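After the structure tokens below, expect a handful of questions from me.
With one protein chain held back, the other chains of the complex are shown just where they sit.
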Amino acid sequence: MSETQKVSASDNKRKNTGGTTILFFLIGVAISLAVGWVIFPKLLYLKKSQPIDFSHAVHNEAVGDCDSCHFFREDGTFSGSPTLAQCIDCHEDVQGDTEAEQIFVEEYIAQNKEVPWLIYSKQPDCVFFSHAAHVKKAEMSCESCHGEIGTSETLPIYEENRITGYSRNIWGKNIAGIKKHTWDRMKMDDCGECHEEETGDKGSCFQCHK
Amino acid sequence: MKIDRRNFLSLGAGATAGLAFSPLPWKLMDDSSIWTQNWPWAPVPTDGEASYVDTVCSLCSGGCGITIRKIGDRVVKAEKKDSDNANSGICILGLSSPQLLYSPSRIKTPLKKVEDKWVKISVKQAVAEIAEKLKGLRKDKLSHTLACISGSSAGTVPALFERFLTAYGSPNFITVPSVKDIYKLVFSLTCGASCIPAFDIANSDFVVSFGTGLLDGWGNPAAAFKAHSILKDNKKQLIQIEPRLSNTAAKADKWLPIIPGTEGVLALGMANVIIGKQLYFNKNVLFDSVTEGFEEFKALVEKDYSLEAVSNITGIKQEDITALAEDFMKAQSPVALFGRGEGSTPGSLHEMMAVNFLNALAGNFNKTGGVYLLSEPDYINWTHPVLDDAAYYNINAKRLDGAGEGKYFLAKHLLNRLPEVVNSSKTSPINFLFVTDSNPFYTMADTKLVEEAFKKIPFIVSFSSYMDETASMADIILPNHFFLERYQDIVTTCGLKPAVGLSKPVVNPIFNTIHSGDAIISIAKALGGTIAESFPWDNYETCLQETLEAKKDVMDKELFWIDESGVSNAFADSSGKFEFINDKTRQTKPYIFVDAQGEKKKYPLTLIRFDSMRIASGYTANSPFMTKTVADTVIKENDIFIEINPKTAAEYNLAERSKALLTTPKGKAQVRVHLYEGIMPGIISMPSGLGHTGYDSYLTGKGININELIGQIEDPASGFDAAWGIRAVLARV
Amino acid sequence: MSKGSKHKVKKFGMVIDLDKCTGCGACMVACMSENNVPFKENESKKLDSITWMRVYKLENGKSFPEADICFLPRPCMHCEGDRGHAPCVSVCPAIATDYDHNTGIVSQIYTRCFGCRYCMAACPYHARYFNWRDPVWPEGMEKFLNPNVSPRMRGVVEKCSFCHHRYQLALDKAYAEGRDKIEEDEYQTACAHACPANAITFGDLNNKKHSVYRLKKNPNTFRLLERLGTNPKVYYHSSREWVRRAGDNYLKHEAAKA
Partner (left out) sequence: MDSALIPEGVKRCSLGRFSVWILALTAILLWGVIAMLLCWFKGLNQTNMNDAYGFALWIWADLAVIALGGGAFFTGFLKYIVGKDELKNIINYAVIIGVICYTSALLLLAIDVGQPLRSWFIFWHANVHSMLTEVAFCLSCYLVVLIIEFLPLLFENPKLDKKPFLRHLSHNMHEIMAVFAATGAFLSFFHQGSLGGVAGVLFGRPFAFREGVFIWPWTFFLFTWSAAACGPCFTILITRLTEKVTNKKLVKDNVVDLLAKISGWMLGTYIIAKIFDTWYWAAYTLPKQGFSLIDFYSNNPFYGIWILVAEIVICGIIPAAILISSGGRKNKRLFMTAIILAVIGVCINRWVMVLQTMAAPVMTFEGWFMYYPSWQEVATTILPVAYGAIFISFAYRYLPIFPQERELNPID
């Protein structure tokens, strides 16, 4: 908008206005998009470190299988994260030379304190997830839902949604809800999607709710 | 470039448009709704490994085998034990045990009353203080002024308390009476030996119940229910005789409303029909070889219990009486039940004996479907406590309640006499009182009198787990573990075969409480001398282990040890026969049935109590869940309802839900009115078990304790409380 | 339910013997204890008192001494309606309740429900309850909460689920043991299991081996409000004619269903 151009005052005003209006509109859009896509997710999730840096890889090598630590109980329920009592079996004393193990033995084993593990895939209380139905009946592998966590050297940062208190892994890492793997997102629709594929039917409410 | 208002509007519009294309509003909308799934103020139960622990419920005397479901170290559910064992079952009270375990009215630590306020003290301190006081009493040669009120007389814990009193030098161990005491009396008087009856209801084909609350809490409720269901399956008859259409009456094949207090008359009237028509010949039992005193009995019923007289007294038609007597005798295996309601009051000895004569006439003793006469499990074989001179001298002092002597020669304990004895003395004859496993201040009739007596007693130690009415009157409370936290042997006599059950700790004690067995052992040890010597056990658990010996292994596995040996030692008396009338019974001046207290003119109505499974009226009080099941025609807000026949209500100008003032010779209470066609005109009824002043906000202040309105009537024959009601009057408010 | 395997549809239901029911209320407490049903200080306002299982007291309307009463436990009827269109299921605007064609159980999902209460208006049995307030467990009492049932929040509807979680747990056990099927006694509702009078029988109405299959065929068996077409799965048994008649509405001259 050159000032040398001879245009009537009113025209000038209108043009100026039209241009800036659009410009401001676009700025507004840009700000919102930036806030929504970049800043908001950062604010929404509280990052938490696990109490101990646990290496699945090391343990997997030592015990050989997932179900050595994550096993089914006699009544068919799944034990989930190991309790201190299980860990003590091997870790009564420091075995290796890692700092993590030392912390574990000194702060937890010695004080008989359960480790407050943060569970990435913990479903809300209203969900009844049957490991038996998936692992025993449908013979699915752990990896098909949990991915490669079993071979990881270190534990990822746990992200807790500040509003809901749930793990970010449930709603999905990607804020847009895009997923590539089964374990990228664990919302109800994801359960339904797989159920529909495998059984031809999303299932009834009570199949997974309690 | 000038920035004006328009630019800002534009910026805002852009921002708004942009937001719609960002995840922010949508994610917030979703997250806010997810937030409502788990509001921070709503609890999320922690998950863990499930485990099941079997134990024996001791919330009532039934002693059912139950299974406790645990998650981690939490108790989440009580269930009936899946087993064919006759003793496994559960009732509404047993199902409440998780709530009772975690109840806010639990006493969390030993307490001492200092200037009318509770002060927390340690177990050690409590034991030391109690021992100190008791030492002083003994020094003053007043050891016999120690008394103990115990909820039960069976099992090791009551035995320890009784032993303590003996070793200390007091004869005043008193148990809370129930219909079982009368049962024992009836049979020891007529069959000659100490035995307890077991009514084989399930196998009977004709059950006549004289007001027995078979389905209202009598005996072991779970077992009684099972037996009733078997009756139904086999299409056998149940006849219920009582003035109110109780739950039992409602389930019965026939309900015969009777003027309350005349049940014994009916029984003797039936006996007259049976004898007159010689119906007993069919039964082939009434030979002189098996009974004594029959001719005398026959003469008595023929003289005083003609059909016409009985009909007039009981309000039951003559033909109904005849039919009932005939049907009873026609049946293969008839049985007559006695003891009113759930059996918390002993009742009139003569009434019970009268009904039991029907069993005798039917010759159903020790027969399938009849009455089994069994001996009580006898497994506590401790050496006699060591007595020093002080103890020896005082142990032979007269019992305060007078039981076992003079006109009370039949009774062993007479708790009902205690208030009168205490109140009539200038200073309390009891200086020190232990209250264990019972809540006498609440459960005894004539609350005012009881309160006066309790206030007069200088020092009371309560062993209650709950802040109940008696505990709140105590000076020191040494709270017992809840039954899910402790070992204890439970003698169950309500089943077919007497059994000893083992309550096992399911969880570690959650509060700073102490097992009453351990408490009494500690007190004994603190007193030293022969008293300590009398308690050689380190703690209660070793005592129990040593007492039960090999039985404990059986009980650990099976929960129950069943005394197969002691089936019956009945008829071990001198004659070896059933004695209708003998020297002992002649002493009790036959057949005076207890009437209600109060002038008929001033109090034209009769108030009776009714028992309900949904309201626990004994030592254990209602859980919040149980109170939740109580109908709004029983309790509304804090108002209690009395049941009244619409005809009677009309006479008093009372409508449904009207407020009325209920007056009895013993007290007054404001009540509401529930019109009920299932109650005899002229009779009003009120549930027992309400009107607590102790416990928590889920129970306190709801309704009225019927014991405040009913006085006790000493049964002339036995000395037990035989009151079944009281005369009353209503006035519209 | 893997593809191809012949899957027999189950239809869980109850037969309640009213001749045996003593009205003791054990089923109510068993249910409340099992299902984390909240309680409050005053529960005498019965229209604001959550009782998934409620025992009604029926009266025959006659005067003393012909008066008679009968107790009738009322869980959710798990109506099948017409092919799964239970009165409550089809009205729910947000699919917070559904009819499971594999089990015949009508669900209620507390986290989906937004509290419009249309289902309560639809249910003639008053089997549905609303959380008018936040549930509160006094300090310490939250310890007995069952982790297999999620506690409800205020503002949602809840009702009897036939203890569906017990079915889930039984299935889990079966799967872990390499079984597909569960036995009759492996899945029993809390009320049926607790009933001291054995008045409640629970099982698969489609399974000839289950007791309910036989019991429901007794001529003295009836269902509540059958004439409305709700097609409930809870059957009642009574030898008393007046009780059977009380199960449904009849015009004065009509005879009750045999």
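First chain written, first letter: the chains are A, B and C, and each begins at residue 1.
Following the convention adopted for this analysis, contacts are C-beta pairs under 8 Å (C-beta built on N, C-alpha and C of every residue); 3 or more make two chains touch, one makes a residue touch a chain.
Just so it is clear, the model here is predicted, and its values are computed rather than measured.
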{"item": "Missing chain: touched chains present in the view", "value": "B, C"}
{"item": "Of C:27, C:53, C:72 or C:215, the one touching the omitted chain in the full complex", "value": "C:72"}
{"item": "Contact partner of the left-out chain, one of C:112, C:143, C:164 or C:193", "value": "C:112"}
{"item": "Subunit C residues that touch the omitted chain in the full complex", "value": "45, 47-49, 56, 58-59, 72, 81, 85, 87-96, 112-126, 128-134, 153-157, 224-225, 227-230, 245-252, 254"}
{"item": "Footprint left on subunit B by the chain that the document does not show", "value": "29, 32-33, 35-36"}
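The rule we apply is simple: only the chains that are shown with their structure count from here on.
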{"item": "Of A-B and A-C, whichever chain pair has more C-beta contact pairs", "value": "A-B"}
{"item": "Chain nearest the overall Cα centroid", "value": "B"}
{"item": "Cα-centroid distance, subunit B relative to subunit C, in whole angstrom", "value": "32"}
{"item": "Subunit A residues counted as touching two or more neighbouring chains", "value": "75, 77, 124-126"}
{"item": "Multi-partner residues of subunit B (each touching 2 or more other chains)", "value": "37-38, 44-45, 47"}
{"item": "Subunit C residues within the subunit B interface of the complex", "value": "17, 19-20, 22-26, 28-30, 32-34, 36, 39, 41-46, 49, 51, 55, 57, 59, 62-65, 67-71, 111, 134-135, 137-147, 150-151, 153, 155, 185, 190, 193-194, 196-199"}
{"item": "Subunit C contact footprint on subunit B (complex, rising order)", "value": "36-39, 41-48, 71, 74-80, 82, 89-92, 95-96, 98-99, 101-104, 215, 221-222, 225-226, 228-229, 232, 245, 247-248, 250-251, 255, 257, 510, 613-614, 623-632, 635-637, 645-647, 676-681, 696-698"}
{"item": "Contact footprint of subunit C on subunit A as seen in their complex", "value": "72, 74-77, 124-126, 128, 130, 132-133, 136-138, 198-200, 204-207, 209-210"}
